[in-house]
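Omission of a single protein chain aside, the complex is shown with its protein chains in their original locations.
Chain IDs A, B and C follow the sequence of writing; residue 1 opens each chain.
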Amino acid sequence: MSGVLVWFAMQQGPLQGDSLRARVAGHDAGCVVEFRGTVRGTARGLEVVRLEYEAYPEMVEAELQRIASEVAAQHDILRMAIEHSVGIVPVGGCSVHLAIAAAHRATAFAAAAALMDQLKVRVPIWKKEVDSEGGVWLGRGS
Amino acid sequence: MSGVLVWFAMQQGPLQGDSLRARVAGHDAGCVVEFRGTVRGTARGLEVVRLEYEAYPEMVEAELQRIASEVAAQHDILRMAIEHSVGIVPVGGCSVHLAIAAAHRATAFAAAAALMDQLKVRVPIWKKEVDSEGGVWLGRGS
Amino acid sequence: MHISLFAGLAEAAGQRSLDLDPPLPVTAQELLERLRLSFPELPWDGVRLAMDQTYVANDAPLRANAELALIPPVSGG
Partner (left out) sequence: MHISLFAGLAEAAGQRSLDLDPPLPVTAQELLERLRLSFPELPWDGVRLAMDQTYVANDAPLRANAELALIPPVSGG
């Protein structure tokens, strides 16, 4: 893997641990910003049981590389690393984890927000929200 | 500790570990955003040896509580937790760690950025940058 | 042409791919229109076409042996 996206992985089930940050850290970094998406216990008034993620894995990585390059062209960051779940993620579990190192915090925050915005509308991953009334595939950046 | 700031601690030396996130996480949270400030290896063209932090601890906590309340009034977040170093932090070490849980990512990013902006100009903590030519106290939101 | 399906589209179709052999050359938009006519029961709203792991423009000509996929509205994160 080359360029600003130094690490990407998809993992079965919820993301655990704290190893992503070490992949972007360095003596050139003034900060590391991390984002974790976590599964909420309620949605549209119903109790959520779990999420089920499906992906088109080859295109996920290709699209994330494109998004990372675009974000790095707009925001002066050093390195980023991303992990995303596939399969079942229970309530409270982590489904996506992003770490960005930059010299300055304003660019790190802006880059993390932009990366997540683009991921949500472009990266071919889908979640089915399973609640007490069944399951529904979500879409349109939910 | 009450209100949106659920945990604050000052710690001697660099901040390590990953315990802060668990203090803000919950089934009501759609995300957790974390910020870590880390010591860069160069500054003003010189090689940095270490930073030395000094604080007015009682006022640090009082001012952070005020800032947290102000940020929460502007941004719809659930909980935040903060740790800050005092004493010596070497290059690569973490000097400040912030975790914010929110229902939605846009508010979490905005709140984290606002919190750090205010911390940098209001909270009575000072760092001396020690490089090969001696030490200098920094100020004015550096 | 062999076209992969995912998520709600695969579930509604009851299969992970579709096969269709339109006369060539064919653009992305033309293929999508043919697919809609051939499989009207599928949830087509917001579906995009990807060729070789890249979203393609409506007027892009498709290669017959390309890796094609229908991408329903995504919801990662």
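Everything below uses one rule, namely that a contact is a pair of C-beta atoms (placed from the backbone, for glycine too) under 8 Å apart; a residue touches a chain by one contact, two chains touch by 3 or more.
If you're wondering where the values come from, they're calculated on a predicted model, not measured in any experiment.
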(request) For the chain that is not shown, enumerate the shown chains it touches in the whole assembly. (result) B
(request) Name, in rising order, the residues on subunit B that touch the hidden chain in the full complex. (result) 37, 53-56, 58-60, 62-63, 84, 95-96, 116, 119-128, 137-142
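Just so it is clear, only the chains that are shown with their structure count from here on.
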(request) Just give me the whole-number Å value for how far the CA centre of subunit B lies from that of subunit C. (result) 48
(request) Pull out every residue in subunit B that's touching 2 or more other chains. (result) none
(request) Any chance you could list the residues of subunit C touching two or more other chains? (result) none
